[in-house]
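All protein chains but one are shown at their positions in the complex.
Lettered A and B in written order, each chain numbered from 1.
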Amino acid sequence: MARFEGNTTRDTIIKTLLEGNTEDMDDKGREAIDRIKGDKVTQPVISLSHNTASIVAGADETFDAIRSYLEEREIDARLDVIGSLGLITAEPLMDIQLPGKARVTFGKVFSEKVSDILDAVFNNFIPKEYVLGQHFNELHEPWENINYVNELPFFQSQKRVILNNCGRINPGSVDEYVVNGGYRSFLMAIRNYTPEEVCDLIERSGLRGRGGEGYPTGKKWKNTLHAPAEKRFLICNAGESDPGAFMERMIMESDPHSLVESIAIASYAIGAQKAYIYLESEYETACRRLQNAIDQARGYGLLGDDIFSSGFNLNIQLHQGAGAYVCGEETALIASIEGKRGMPRPKPPYPSHRGLHNQPTVVNNMETLLNVPVIVRDGPAWYKQIGTDKSSGTKVFSISGKIERSGLVEIPMGTSLREVVYKIGGGVPDNKELKGVLVGGPAGGALTYENLDTRIDYEELKELGCTLGSGAVVVMDEHTCILDTVKYYMHLLEEESCGKCIPCREGTRRMHEILENITTRPREENGSFTLQRFKGVINLERLAHVVRDTSLCGLGQRAANPILSSITAFREEYEEHIFERKCPAGVCQELSTFYIDVDKCTGCTICAQKCPTGAIVGSAKKPHFIVQERCIGCGICYDSCKFGAVIRK
Amino acid sequence: MQIEVEINNNKINAVKGQTILDALKKNGIKIPTLCRLEDFTPTGACRLCVVEVEGMDNLVPSCSYPLEEGMKIRTHSQRVIEARKMIVELLLSNHPDDCLYCERNGNCELQNLAAELNIRERRIAGKKNKAKLDLSSPGIVHDPEKCVLCGRCIRICEDIVSITTLEFRGRGNNTSVSTAMNKGLNFSSCVQCGQCILVCPTGALHEKSYFDLIQETLGNKDGITTVAHYSSSVVVTLAEEFGLKPGKQIVGLINAALRKIGFDMVFDGSFGSDIYVMEQAAELEDRLDKEENLPLLSSSCPAWIKDVEQSYPDLLPYLSTVKSPEQITGAVIKRYCRETENKSKNDIFSVAITPCPAKKFEAQRQEMAQKGIPDIDVVLTTRELARLIKLYGIDIHALEPESANVPFNKSSSSGKLMASVGGTGEAVLRTLHKNVTGTDMTYPKFGKLRGTKEFKELSLQVGHHQLNMTSVSPLKKVKDILPDIRNEGCHYHYLEVMACPGGCVNGGGQPFYTESKTLRDRTKAIHNIDEKSAVQFSHNNKVVRDFYSQYLGEPYGGESRKVLHTQYTKRDILL
Partner (left out) sequence: MENNKIKKILERYPFVERENLIPILQDIQYEYGHLTEEAVKEVGNYLELPASKIYSVATFYSKFRFQPRGKFHLKLCRGTSCQIKGAEKLEKKVYKYLGIMNGETSGDGMFSLEVVACMGCCGLGPVMALNNRYYTEITEDKLEEIIDDYKESEE
């Protein structure tokens, strides 16, 4: 069997660790562990956060810059990659640890800044303008006058239970994972507990499915464990494909081994010998790192046949999606893995009885599974004290949109949205006013400023017509038009509807069209057109209710959520669009009226040339005019005027 | 296990695990459905059968949801009716508004639903999908714009016929039913059996009509003799189109009606079936004697022939070379009628009335023409015949039965048996027996070849031959016994294949029906005809005998092989 990275001694050390015989270890072994862990380093270690977000921001260039810096100056330092701390707005992040000193994180390290920062650090000086903070470790000498990373507002209110390793360890190294306590829970589970007992632990912890309605995970597992079967399967759903949600990708890229461990425990608990991870094919980095993690785990005998002589066999297979949002629904996901069109089927029968290849199958959301090793390690009682009574544990969100600090955050259930948006996210940038928050992606709902004190748990969000869903939190400010955003969601759902059931297939399209009608200027405002528009508006709510009531799967049932929740929350804005034909946020451009400021217009004629309907008249070097009857509100004149003479109202 | 549930405030007893829909049906409550196909696993696609169940957030599809003790169900609450109505309105919003011009006008499930749900106003409107009408195939027209994506055709095509030509393509509101690579039906693996038409709730799939050509020819004969001939299965099904009992035999009325329409001659196509039986019995005996190319595969079903050509070209040598009964009738008419009528053969306009769109395809095959002139000019389905009768203002109830024209006015009941599955085997066996032993069978009824089983087998001794006669229907079953056929030591001698479940009485061109009893009645009618018939054997049909002595010579002899037999070749098609 292939051994990964390093020599036999390193292998032996890790094996010994996994076996739990640490007493037998000699000093050399302990030293090695300290080195891998980063407690005692003998040479400078530079770790660059390398994940999709940082790559897009330019991490590859930064990496090259660091390498050539080290090479040119012949500096003996280790260059490593780490995952993501979750603070995306500060990517690319770079950590530097000098021997004996605390580890320091720098933010927005673009390639041109590399030499500045490294010059300074190698001269024992921390350039404050780039630094994010240092990491506390009692074995290290702290830097003076540098704050700690976990004291930053972004991190302070978070409780990192499942994100703990993210951005701290090398996602490509099983050894780092193991020396930080990895795979201990798995081995504990297969050595000390029966599958039934593991299910019990999870049930007592109060863990509920993070993806949808919050079904108790332990109960789900037991249903499957007790269903008569030839085989059982576990499927980890890590294919969020939600616009605005990047949490699952980030975790897979930053800490793939904890997912492998989680899946291993869950498979053991339900008696599955084969597990699948479903993820989007776009997640190339995540995919590569996960496959690497699986191979490494197999290399240490943590996967495969007769794992650590327990008699338990497990294989994990990656299944890359081919682009279908509806595969988030479990029966559609199963169909997709079976090589079919990812269309859902009616339930019952539930997958816990008839799932993949008609065998009992557990489909768990990735985030749900990640809680499992923690529960096994620290016990259900410890876990249950996090969060609220009915919703225990933490919830990971990806916050983005009009917000100061976007990124990946983990908070205990029951935290208010206000805390997430203002304390962690830093509120809306540029002193703009917060208008509302979209929770849970296209299938979620819209919340207003007044709803911000809502505590994040299953029950409270459900009351407001939202679900935790994908964990996407998108912040809107006064310049975001709620109708435009809902329209965008509806368009997405229309495209992603599988087309099987009528209400979702036709309903999403009609709802999208009605919103389109409301937010654009009709070609002609004559009788029948106006009537049609108003009929649409009157029927929008009714249609949305039917779509929610009758659709086959979660996608359709929740497709109406954005509309229904936003109509409740932002009714006024809808009415302004419909009756006054105005978009208060100024986003629905076609509803705007354009004028030319006679004083500012130089008569350059550019707007007249670009106007697609010839609605702008005027002679050269004289102020122009817009003929309102002809204007379709496309806004090209507004965009093309160099003198700010076109005014939008 | 018996449980008690409450439906619309009435307590009823039901069986646990039964679907809500089944229980409702039993209790006389009608729930609309669209995607449902009896005996198939519910797909839950159309959502029309939703009902309200107390304690559930959303409405529940009754077709797939199992009953549980104490369930409280409301089937026609305001919420439910509004939901169903909205769903149909959504369908209509993407449906062409050309009901008056539609094939299925007056016989359309969508139209009925709209009427039943009292949709009288267009509340939802919007963009409609545009799609190309597929007219490529001679048998079946596919109009995707009228498709409601219920998926019934796809399920039939896969699970009954197992040709799997039709599948969903794309997704969301761009979904359509399509062939592989979106080719025209004629360039696809479609065998044109038309089972998809039978299950299509709208006019999205229907047979291709050649009414114009018929009308024009009938209206402007100009020295052309117009001839109509009908298959035996049409005789027992046409009655349904006129509100008569399924299975009622109205052959005399058909003759009368066709004459009224204006056909110069009307022939009973079962005559061709008798000749088919004669030829195939001789061919089978020949192969038995030579012990080669066994089992003999029947060749009466054009859908099956196309399937062999494209899917199992290695079986082509086993395929019988006899043309189908309809094509035999066609060939005989065009060749020999001119001698009796003394007319050049171009002057015959031959219309075959069949249960089958694949016959339309067959009639256009190169093999079925002589010097470029097709043996059959137009093929009509049973449904089309009914429309033709109506078009010419004929009140079928007021007609007096007439008999068909000589010479093809008599047929044996063997020829008629071919309309139901197993019948071909039975008929061939009867004549083979006579050929081998010189005597007629005393009890020529074979229960083992009748009935609804998909694969039937009969072993018996005929003279010195130990025979294994088998019969397969629908087409999907062929796949299961394929290894047997290909096996060196295959012990079957004759294999009859009918693409449609139940044979031609259930052909793709037959009247639409909803109850499975209809199909049983049709089959029973065919068997009754045989029971009561004075001439049960093809070889005892005097007209046939005379015809052989006058024109054809010996069965499977020189002349008949020239006229009544053909060869098929491999087709290269994307399967």
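Rule of thumb we're sticking to: contacts are C-beta pairs under 8 Å (C-beta built on N, C-alpha and C of every residue); 3 or more make two chains touch, one makes a residue touch a chain.
The model shown is predicted, which means the values in this text are computed figures rather than measured ones.
Peer 1: Which candidate, A:66, A:476 or A:626, sits in contact with the chain we can't see?
Peer 2: Considering the complete complex, A:476 is the one touching the chain left out.
Peer 1: Which one touches the absent chain: B:81, B:373, B:482 or B:574?
Peer 2: With B:81, B:373, B:482 or B:574 as choices, the missing chain is touched by B:574.
Peer 1: Please identify which residue in B:51, B:114, B:148 or B:166 touches the non-displayed chain.
Peer 2: That would be B:166, which touches the missing chain.
Peer 1: Sort through A:75, A:139 or A:322 and give me the one touching the missing partner chain.
Peer 2: Of the candidates A:75, A:139 or A:322, A:322 is in touch with the missing chain.
Peer 1: Hey, which of A:166, A:250, A:297 or A:447 is the one touching the hidden chain?
Peer 2: From the options A:166, A:250, A:297 or A:447, the contact with the absent chain belongs to A:250.
Peer 1: Which residue numbers on subunit B touch the omitted chain?
Peer 2: 163-171, 178-182, 188-189, 574-575
Peer 1: At which residues does subunit A meet the chain that is not included here?
Peer 2: 51-53, 55-57, 88-89, 91, 241-246, 249-250, 280-282, 319-325, 336-343, 398, 400-402, 406-407, 438, 441, 472, 474, 476, 480, 485, 488-489, 492, 495, 498, 639
Everything below uses one rule, namely that only the chains that are shown with their structure count from here on.
Peer 1: Need the CA-centroid distance for the pair subunit A / subunit B, whole Å please.
Peer 2: Subunit A and subunit B have C-alpha centres separated by 55 Å.
Peer 1: Quick check: in the complex, which residue numbers of subunit A touch subunit B?
Peer 2: Per the touch definition, subunit A meets subunit B at residues 324, 341, 345-346, 348, 494-503, 505-510, 513, 532, 535-536, 539, 542-543, 546, 548-552, 557.
Peer 1: Looking at the complex, which residues from subunit B come into contact with subunit A?
Peer 2: 42-48, 50, 58-59, 61, 64-66, 79, 82-83, 86-87, 90-91, 93-94, 123-127, 148-149, 168, 170-175
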